[in-house]
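What you see is the complex with one protein chain gone and the rest in place.
Let's look at chain A:
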Amino acid sequence: MAETPLAARPPYSEPRQQHDAAMMGMYLFLGSEIMLFGGIFAVAAVIRILHPADIVESSRALHYLIGALNTGVLLTSSFFVASAVEATKGGRRRAGATWLAAAAVAGLVFLVVKGYEYGAEYREGLLPLPGADTQFRTAPQHLFMNLYVLATGLHAIHLLIGIVLLSVLAPCLAFGKVRLPDRGILIIAAALYWHLVDVIWVFIYPVFYLAR
């Protein structure tokens, strides 16, 4: 079911050029996202150097098995997204949409598990939210948990954006709103974003949970 490719839109002269430009734009955007999270990782490195013993102790208090489960969920979702891209490239709309939907569901599972984890930490007095009754043995542990909330929260917001993106794209792909192959770039770019959010988690997990 190959559809006829349309001519490139201005300012481009050929579809290939347009595709390359879109890919380059996406990679640059992802580069700027890496710099955004880079700030968080820089702070994590600094407070660890300032207070090594306290940070190790705080890290031990986190539920690393729940984090491991979530890491597995996200990696699986990345596989779903990669499959969606392959299906889209082959012009298989229904399969592509199904894979996208599966990835979005996996993303939701991640958020539900994360919410459960936050709940457990809240009850244990580990989550420094406003109004929470927290018990920290030392001040740097409080500092570490502040950063933990910010890092995982910022990641969750990115994931939420990804879920919305895939949920919108999946029906568009299924019902032919996305012209293939020339607008398949939408699926590819969304997939790249999803992978990046996944990769950021792959760094957050060891830095916070396994830094013991």
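The rule is simple: a contact is a pair of C-beta atoms (placed from the backbone, for glycine too) under 8 Å apart; a residue touches a chain by one contact, two chains touch by 3 or more; residues count from 1.
Keep this in mind: contacts and distances are computed from a predicted model.
According to its UniProt record, the chain left out of view corresponds to "Cytochrome c oxidase subunit 1" among "Phosphoribosylformylglycinamidine synthase subunit PurL", "Autoinducer 2 import system permease protein LsrD", "NADH-quinone oxidoreductase subunit J" or "Cytochrome c oxidase subunit 1". From the options A:36, A:68 or A:112, the residue with contact to the chain not on display is A:36.
Screening A:143, A:166, A:187 or A:204 against the full complex identifies A:143 as the residue touching the chain left out. Mapped onto chain A, contacts with the missing chain fall at residues 10-13, 17, 20-21, 24-25, 28-29, 31-33, 35-40, 42-43, 46-47, 50-51, 54, 128-130, 138-140, 142-143, 146-147, 149-150, 154.
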